[in-house]
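Presented below is the structure to which this report refers.
Note that this complex is displayed minus one protein chain, with the remaining chains in position.
Up next, chain A:
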Amino acid sequence: VPPTPSPLSFPPTVTSEQIEHLHRRFKQLSRDQLTIRKENFDSIPDLEFNPIRGKIVHAFFDKRNLRQESDGLADEINFEDFLTIMSYFRPIEMNMDEEQLNRFRKEKLKFLFHMYDSDHDGKITLQEYRNVVEELLSGNPHLEKESARSIADGAMMEAASICVGQMGPDQVYEGITFEDFLKMWQGIDIETKMHVRFLNMEPIAHCY
């Protein structure tokens, strides 16, 4: 399998201005250090609301997302790593061809896949999916664990039916592999849901 090209070698879709903005943000988060640790994300009030906050922060340190050959979690990331993770949320460009679009989509789905597959074994098992559902519902004290479980089970069954079709009585669905994952999202346009678009700024003459 040929190694995926580094995101910064794509046609320049991030302007130097945007990189400067991100750099300033990085310095703010890292409190002027060269690297960021997990604790630095605690200073973002908006993020506290997010039920899957843990998974999002985790994604920044996941070595699979950082395109490193080794596996596991990094302790700290530098600005280049930060940009690498940000690049997963680049919006699509008008001038992309079919092959680029496909690669783009695959990248984003892979990022999402890694979020679910917490033990890094390449499969999303029922337990892993249950974990995600529980996190999403973690804020509400009125929902019991049972409800979270039944949601997860229902979703896994649907996934199984899409990927494997009718299963025999003694067939066991081990878990969703990345290929299955891609199949589930066929025909659904996720690229426009998973991007963050920068506004363009330029000097405007003030008239007094």
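The rule is short, and it goes like this: contacts are C-beta pairs under 8 Å (C-beta built on N, C-alpha and C of every residue); 3 or more make two chains touch, one makes a residue touch a chain; residues count from 1.
The rule is short, and it goes like this: contacts and distances are computed from a predicted model.
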Name the absent chain as its UniProt record does, using one of the following: "BHLH domain-containing protein", "EBNA1 binding protein 2", "Small ribosomal subunit protein mS31" or "GPAT3 acyltransferase". "GPAT3 acyltransferase"
Which is it among A:E48, A:D121 or A:E174 that touches the chain not included here? A:E48
If you put the missing chain back, which residues of chain A would it touch? 17-18, 20-22, 25, 28-29, 41-53, 56, 86, 89, 112, 115-116, 132-133, 136-140, 142-143, 147, 150-151, 154-155, 158, 184, 190, 193-208
